[in-house]
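The complex appears here without one of its protein chains, the remainder shown in place.
Read from first to last, the chains carry the letters A and B; within each, the first residue is number 1.
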Amino acid sequence: MFDFGIITSWIHEFLTSYLPLGLATFLECVLVGVCIILLYVVIAVIMIYMERKVCAAFQCRLGPNRVGPWGTIQLICDMIKMLTKEIISVRKSDKFLYNLAPFIVILASVMAFSCLPFGRGMSVLDFNVGVFFLMASSSIGVVGILLAGWGSNNKYSLIGAMRSGAQMISYELSASLSLLTIIVLTDTMQFSEIVMRQQDGWFIFKGHIPAVIAFVVYLIAGNAEVNRGPFDLPEAESELTAGYHTEYSGMHFGLFYVAEFVNLFIIAGVATTIFLGGWMPLHVSGLDGFNHIMDLIPGFIWFFGKAFFVVWLLMWMKWTFPRLRIDQILTLEWRYLIPISLVNLLVMVIVVVFKLHF
Amino acid sequence: MERNRSYLGKLFHGISTLLTGFKVTGREFFTRKVTEEYPDNRDTLQISPRFRGRLSMPDPQKCIACGLCQINCPNDTIKVVSQIITDEETGKKRKVLVSYDYDLGACMFCQLCVNACPHDAICFTTEFENAVYDREHLKLTLNK
Partner (left out) sequence: MDNIITIDKYDFHDVALEYKEQGYDFLRCLTGMDWGEDGLGAVYHLENTLTQENVVLKTKTTELSDPILLSVCDIWKGAEFYEREIFDYFGIRFLGHPDMRRLFLREDWVGHPLRKDYDFSLNPLRMTNEVTADMTQNIEVLKDGSVIKKREVLFDEDEYVINIGPQHPATHGVLRFRVSLEGETIKKLDVHCGYIHRGIEKMCESLTYPQTLALSDRLDYLAAHHNRHALCMCIEKAMGIEVSERVQYIRTIMDELQRIDSHLLFYSCACMDLGALTAFFYGFRDREKILDIFEATTGGRLIQNYYTIGGLQADIAPDFVQKVKEFITYMRPTLKEYHDVFTGNVIMQGRTKGVGVLSKEDAVSFGATGGTGRASGWACDVRKRHPYAVYDIVQFDEILYTEGDCFSRYMVRMKEIEQSLNIIEQLIDNIPDGEIQVKMKPIIKVPEGSYYAAVEGSRGEFGVYLESRGDKFPYRLKFRSSGLPLVAAMDTLCRDAKIADLIAIGATVDYVVPDIDR
């Protein structure tokens, strides 16, 4: 497998040979920052296009097809529209919090995004408690949503924000528990290490039953965490018009919108890394020829391929089910998902202790 | 009965109903799409011949300017302007149509004018692309 770390270390050596270490590190930070944000935007655009096309296909429609081939230019037009629209500020709103909220949401999203290992050596933040860091940074987003609801001085927004507070904090639990299930299996929290351990088989296969259950629970909880249907109560357009972002327009709304889609991608990316082997190709023990062919496909294609497949699964879920009610959401979490993930964690411990995994 | 279902029974029942839903949408994902690509399919677009797009007067000679359509219109959409001329050969007086004014913007396509017309001088055409930029353009004179 090609190691992207060669390129990064080459850049590092190149820079340090001309510049003092501090300046070189600073330049690298800037470079990485720019790359991450560019990737972020590109992923957001791809996700929005994919959402439209996939949801159209589920609904017997064609989706955008007027602007450009297969409607691809449509997204650029939408972006330009979003960027040029006036940002309306609401009278009697809390100006500071109102303007701050979208940035908190996007900040949380970018921070979580930079944890993802896209390929071998192709990760920005990679340290020994990576999974913890990801969970922690992605939960900052709820603060932004609460602030948006509070700061807009709108009753719909406030109800939406309250709902999302209750929902996101609850679902954080089962999402973390299902990740912990796999961490029991791997005994590491470093993303690169987690991927390396899956060289001889993805965890969803290695951990068999408890891993599959954890995968399903994680998808449900993750979907709920990013406020997407059937858990889109905070914005529930048929009840609260647009929930917490009712009063936002222009790029402020755009930030929420983009963050929502990239958060979805992050959930899929984490599921890919933890359960589906990240950038690791599909290896079947015994078939060396097959494994060799699989190795020829670069790691990041594996990663994005798997991640977009998971995204497609989540979209399938969103476009099939009706929205839950607030009490049902909490019932699902506290009566079903948490007990299931706790029991599942216990099963996984037993599996690991008695070496029942592959 | 449903209330007595056990915890696990409820869980599995719920999952099975959700999977049924997945099955339906999953199948629809691959079926033929029904979108009408409207401006591109103008050639193949089928509109029923009875569709009421706008009023028209194919042959103004048929109109005898009796004004029945104007009387029957609930919205005062139609205005028949006529004048009385004397036929030079026979010397009889005859009403002829000067202008048949029709306000498409006020028409509610109730067909009473067409029903009332004794000589079938007016009819509805299937032309449906009636949008214009100015209300004035909706005021039509049909006999020209």
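The definition used in the following text is that a contact is a pair of C-beta atoms (placed from the backbone, for glycine too) under 8 Å apart; a residue touches a chain by one contact, two chains touch by 3 or more.
The structure presented is a predicted model; accordingly, all values stated were derived computationally and were not measured.
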- Task: For the chain that is not shown, enumerate the shown chains it touches in the whole assembly.
- Result: A, B
- Candidate in contact with the missing chain, chosen from A:106, A:220, A:324 or A:351: A:324
- Task: Determine which one of A:102, A:151 or A:229 touches the chain that has been left out.
- Result: A:229
- Query: What is the set of chain A residues that contact the non-displayed chain in the whole complex?
  - Reply: 55, 58-61, 155-156, 159, 229-230, 232-233, 236-239, 241, 319-328
- Item | Those residues of chain B which, in the complete complex, touch the missing chain | 13-14, 17-18, 20-21, 23-25, 28, 34, 47-48, 50-52, 72, 74, 108-112, 115, 124
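Please note the rule applied: only the chains that are shown with their structure count from here on.
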- Provide the C-alpha centroid distance between chain A and chain B, rounded to the nearest whole angstrom. 49
- Touching chain B in the complex: which residues of chain A? 56-62, 65, 316-317, 319-321, 336
- Please name which positions on chain B make contact with chain A in the complex. 11, 18, 21-22, 24-26, 28-29, 31-35, 37
